[in-house]
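Below is the structure I would like to discuss, written out as structure tokens.
Left out: one protein chain. Kept in place: all the others.
Moving on, here comes chain A:
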Amino acid sequence: MGEVIVVTSGKGGVGKTTTTANLGAGLASLGSRVCLIDADIGLRNLDVVMGLENRIVYDLVDVTSGNCHFRKALIKDKRFENLFLLPAAQTKDKTAVSPEQMKTLCEEIKDEFDYVIVDCPAGIEQGFRNAIAGANQAVVVTTPEVSAVRDADRIIGLLEKEDLREPKLVINRMRFQMVKHGDMMSIDDIIEILAVDLLGVVPEDELVVVSTNRGEMVVMNNASRSGQAYRNIVRRIKGEEVPMMDLEENSGLFNRLRRMIGLK
């Protein structure tokens, strides 16, 4: 029986969907059976981020309303045969599904998968309550901005109220040069404020945009730093101890020189 992990943030645009897609692909590449659920009804996006938008026949609301069995609605990924997507409905709204229905659905699906990952919509209303209803673990995504961190704090409080204790934090779009110059909150600043466990830090990376443009996941790009960050997060989810990445940007001339002469 698998785990149900909800990926949430409160604030929109911090990278929930990107994180969900990359965790899914990363876990699948290590051999786990993974099912991703897009719970953002009316604003379906996980399909297009994964490049699966042309394959949708049935959706989440078809399943919860009893139109079809969930197995029939699952879309198999193009790259991993053990990765599946249950897309959100695009024409309904968030009230088309109830928390009880989501709970029942997650119970059914997790019997057949190692990991069920639910992509939560932004906000704290019904869509949020639906997305967390069936989860037994939560990943909170934030960026190093005051608005995102504040919303993350709110979400962590609400998750704890719903008995999703000890949510894990992913800090996305980190810019280490800016932290060094005192122009961005550091990992430690954010952890100190939120008082939660850190699951991983994903550096700002243009390759995320490039991959998403193509409907691919950056976690599969071995040359990318953000991909490496996601691969580390995936291994931590599987219970491995993985040290945090060396987060300095290795671009400066001095750093390159030091590396050349073997000081680093």
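Keep in mind that, in the parts below, contacts are C-beta pairs under 8 Å (C-beta built on N, C-alpha and C of every residue); 3 or more make two chains touch, one makes a residue touch a chain; residues count from 1.
Definition applied: contacts and distances are computed from a predicted model.
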What does the UniProt entry say the missing chain is called, choosing from "tRNA synthetase class II core domain (G, H, P, S and T)", "Cell division topological specificity factor", "Acetyl-CoA C-acetyltransferase" or "ABC transporter permease"? "Cell division topological specificity factor"
From the list A:43, A:56 or A:179, which touches the chain that is not on show? A:179
Out of A:193, A:207, A:220 or A:245, point to the residue that touches the absent chain in the complete complex. A:193
On chain A, the omitted chain is touched by residues 145-146, 149-150, 153-154, 157-158, 161, 179, 181-186, 189, 193
